Structure formats: structure tokens, C-alpha cells
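Sharing a structure here in C-alpha cells format.
With one protein chain held back, the other chains of the complex are shown just where they sit.
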Amino acid sequence: MLEPKAQPADGVLRINMGPQHPATHGVISFMVETDGEIMRKATPDVGFLHRGVEKMAEITSYPGFMPYTDRVDYLASMFANHGYAMAVERLLALEVPRKAQYLRVIADELNRIASHLVATGTMAMDLGAFTPFTHWIRERESINDFMELICGARLTYNYLRVGGVCADWPVGLTEKILLWLDHFEPIIDEFNRLITGNEIFINRLANVAVIPGAMAVDWALSGPNLRASGVPFDLRRCQPYSVYPELQFDLAVGTGSRGTVGDCYDRFWVRIVEMRESCRMLRQLLAGIPEGDFKAKVGRTIKVPAGEVYSAVESARGEIGYYLVADGTDRPVRVKIRTGSFTAVALVEPISRGLMLADLVAVIGSLDIVAPEIDR
Amino acid sequence: MVSTVQAAVGQYFKNISNAVTSTFEGMAVTMSWMFRRPMTIQYPDKIEKPIEETLPDCYRGVLEVDTGICTGCMACQKACPIGCIRIKVGKNAETAERMLERFDIYVARCMFCGLCSEACPTGAIHHTSHFEIANDKLENLLLRYVPANPTPVYKPKKDVEPVTQPRGQAYLAARKHCTHAWRKEERHGDR
Partner (left out) sequence: MKALADILVVQLLGQDPGSWPFTWVVYAAVMLVGGALAMTFVALFAGPVTVVERRVAGRMMSRIGPNRVGPQGVIQWLADGLKCFLKEDLIPDEADHPLFRLAPYLVFAGMFGTFVVLPFGAHLVAADLNVGVLYLFAISSIVVVGILAAGWSSNSKWGLFGAFRAAAQIISYEVPSALSVLTVVLFAGTLSLQGLIREQGGMPWDWFIFRTPFTFAAFFLFFTSALAEGNRTPFDLPEAESELVAGYHTEYSGMRFLFFLFAEWANLWIMSAVAVACFLGGWNIPGVSPATIDASQGLAFWSFQAISFAVFAAKTSVLVFVVIQLRWTLPRLRVDQLLEMCWKYLVPLSFACLLGVLVWAWAVTAGSAVDLAMRLIMTCLGVAALVAYARRVRFNYVADKDNYLKMTGKELWYPPYRLP
């Protein structure tokens, strides 16, 4: 019979939240020290989902590594694909055909909507509202169906290749997506009526875990989290790549409409607005898919000349950046993947001091942390 | 002083009215869903067609090989990032033609990425629309597409169309050669 470890008698309750817990998004563990209901410290303990993806890159060929990038963030896998493809293409100085770029960005924006659906839905579910989550999963099923028609898979797409995409745009899919967009945009309004405008929901999230803009920049936050803190930085606007310079869209920046700028409600609200902006971008993209090749001519084995490159894309969760070191062979020397959730999870500790235990769940959900991105 | 009291009282009643109206709106939304079609597909028994027929042609299901059009180039084995394809090409002693002696796909390791089917010049290795491969024996997930005797490799001839099997047939045939019966076949008969 094991004796329980002697706890220091200082009135502080030490609770372990995870790694199996319904509210942590994936396999993360939080060691929480609480004084009754108020938390003193909530330290994340990561590494449970480490699969050695960056090490796999060193022993896999360049085109063979593409499916691994899917698994870095399986909810927004297209962005990981895109970042990697862009990194390799930069080192190869390869020009991607325009049609391929359009198809890439269409898939990107569809994936952004899908990822934000999960993010906002699980956030509502963690706070006790189960219905909005299932409605969002229903909409996500439509996006999964589109991706199935585009590339054959529903979650881990492996759609991009070095030089383009893997398959041409299917006939008739544009009309289907437009019909779905006509259905989806009013459904966002309905979702707002159901949960975003709900007084209880607003009270749970407003003024909770405020991250000021300066702190967000200091802690290297990126993506919707950064924009919710009032910093209008978006890689699609500030370091544009691919087709984004030609698209009209507004940045969703947190305004503190229900509380303070940078609170949990702002992070939620920014994601809803970004979904609408993605719908707007999709309509522009679908209206003008150019003719051409869907993939540049690349040999079966890709030998990348020696060099280093950092290429980043604006993922749904932040910035996914690839630091690629090549040496002229057909396998990379080093691939370092920089993800948005890794920096976001570091912020959980400082901002959760003084919050209540029930707020920790809201904080984790609002930062949109997924474990595979943290641990890779 | 008075204005802060007024503001506080105003905020108090505004909170109440916001709570009531937002609850009212939320209840109206959920009530409206009682009259809308649910999205549930009652798979696997209450569907009109077998699920494989509803999936698109490009669906990346379990891999199968039509050995009749396999040229033995091993491009798929090289392209696979995991190494779940094992091919052995030998030479027939008498006729000195290349023979496919072994073509094993370890479906337990396959991540359905599609890189092998892209690399194949003839389309011999391709994805089926089958995905129900759950099994209680790991050995059953090693699909041997050259089960018995070596078959000659395919040599494409000019202006001669190759004879291909329908999609999915080779996979179902390979399943039959597993040493232990697949659980579904034991229960439901062959599908």
C-alpha cells in the first residue's frame, strides 16, 4: 500500500489536470495550484504527443515528408503542407503555376473555416453549451466532403506537392461550394444568436485573461490570438504570399466590444469574424480560378541545393513556420517547425494567475491550443 | 455620485434584460432545430447504398494492386515514406522475363497519403474506396497481392489497351488469402 506523498501544509491544493481530461484539447497536462477556487499557478506540462516529426524529416525524402506535415496540426493541416511546400520551393527557386496557387489558397481558406469551427465549437462546449458544437461539426462535415472531392481524404489531406497540388480541380465543385457558402453565412448569424450573444457566455469570457497587445508581442503570440489583443498583424497582409495580395479581405482585430481588448471573448469573436472573411475570400477565389497546370514539372526525386530558408504561413492557429536546412541531397538536414500553439501554451501560466479554476478551461479554449502542434 | 448610482442601477437592469433576451433568442434557435432535418446517416445498416459506392473516385481508401498491369518498376516502394510496400521482382529461370514474386502492402502502417499511387506509371497500385479494415489480427492487415506463384510483369505494348480489374476487386481477393478469416466475413458472409 503506497503512502501518499506528504503535501506541504500551506493550504494550497495541487491538482493535476490531464493528460486525460475532457477539456484540454489533446494530450496536455496542467499542474494547477489553487487556493480554494482561485488559481495560483497553472503550469503546462507538454510532450505527451511528441512523435519526432522533425527527426522524421531528416530521414524522409522531400516529397515523402509532406504527409508528416499534415499531422503537425491535423485540424488545420493544409497550412502545414503549404508552409513546407513554400520552403522547399524557395530553396529550389521553383515557380508554382497560378492555378496551383489558387487551388492552394482555396483549400487553405476552407481549412481555416474548418479549424475555426472546431475552435469556437469546442470553446462553447467546454463552457457547457453542447449544441453549438454539434452544429459546427455538421458544417464541418460539408467541408470534409469538399476536401474528399478535392484530394480524397477528409482530415489529413496531403493535397499539396512541391510545385503545386496533387490533383486538378474537380468539375462541379465550385457550384457546390458556393451553395454551401450561401447556406453557411446565415448559419453563422444563427450561431451568434444562439451562443455568441448569450449573456452567460459573454460573462464567462469577457474581461477574463486579458492579454494586452504589448504582452502578446513579447510572448511571440501569433494568429487570431495576436489580432484579438489589438495588434493588426496578419502574415497574409504583412508578408503576403501566394495569391493573397490580390484578395480583398479585412483583418479581424479585437476591439474589446464586450469587455477589454484581448480577453477571451475577443479571441472567440475574432475567430467568428475570420470565418466570415474566409467566406468572402472563397467567393473571390472561386469566381476566378485561372486555367493552367495544377503542378509544376518536378522530377520524382527532388534534390534541393544547399541553403537555409524560413517560410511561414498564416495558419488558423497562428504562424506555422518552417526553417529548412538543405545540403544538396534528397533529404533535408533539418526541418524546424514553428507553431502557433507552442507559444500560446507558454502564455497559460502567466495569465492564469488569479483566475478561477473554471476560467482555466476558457483560457485554454480561447487560445486554441492543440497538443499536436505543441509537441510535434 | 448620483450619476454613478444611476449608471449602476441602469447597468443592473440592462444585465437582466440582456439575460432574458439572449436566452429567449437562444431558445428560439434550438426550438427551430426540432423542426429541421437531422444530419445523421445511420451507417452501417440503414443506408441506401453500400458506403463504398457513395465515395468519390479519388477517395484514398485501402491500397490495392492490379498485378496484371504492374511493370515492376518499384516506384511506389521508393515513394512510400513509411516503407509499407515490399516488392520482390525476380527473373524466371527459363524465359528470363521479370516476374513479380512478392507484392506485400502492410496496411497497418499505411497512412493513406497517396504518394505511391501518384508515382505508379500505369495506375496498377491505386486506392480503393474500402476503409472498413478493422481487424482483430495484425497478420490480416498484411495484404499479399502475389499470393501464390510469381506472375510476369506487365510490358506495355503500343496500341494495346491493358486489361484492368474493376476497382476494389483485387483488394477483396487479397483479403480472402489471409490465414485467419476477417471478422466481418465470418459474421456477414462475403461482401
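Observations, loosely collected:
Labels for the chains are A and B, by order of writing; each one numbers its residues from 1.
Here is the rule we use: contacts are C-beta pairs under 8 Å (C-beta built on N, C-alpha and C of every residue); 3 or more make two chains touch, one makes a residue touch a chain.
Note that this is a predicted model, so its numbers are computed, not measured.
For the chain left out of this panel, the touching residue among A:57, A:96 or A:129 is A:129.
Even with one chain removed from view, chain B keeps its contact list with that chain: residues 12, 15-16, 23-40, 42, 46. Residues 1, 13, 15, 21-23, 37, 124-131, 134-135, 138, 142, 176, 179-180, 182-183, 186-187, 189-190, 193-195, 198, 200-201, 203-204, 356-359, 361 are the ones on chain A that touch the missing chain.
Here is the rule we use: only the chains that are shown with their structure count from here on.
With each centre defined as the average position of its C-alpha atoms, the distance from chain A to chain B rounds to 25 Å. On chain A, the positions that touch chain B within their shared complex are 60-61, 63-68, 70, 131, 138, 141, 148-149, 151-153, 156, 158, 166-167, 170, 190, 193-195, 197-200, 300. Those residues of chain B lying in contact with chain A across their complex are 15, 18-19, 22-23, 25-26, 28-30, 33, 39, 55-56, 58-60, 75, 78-81, 111-115, 118-119, 127.
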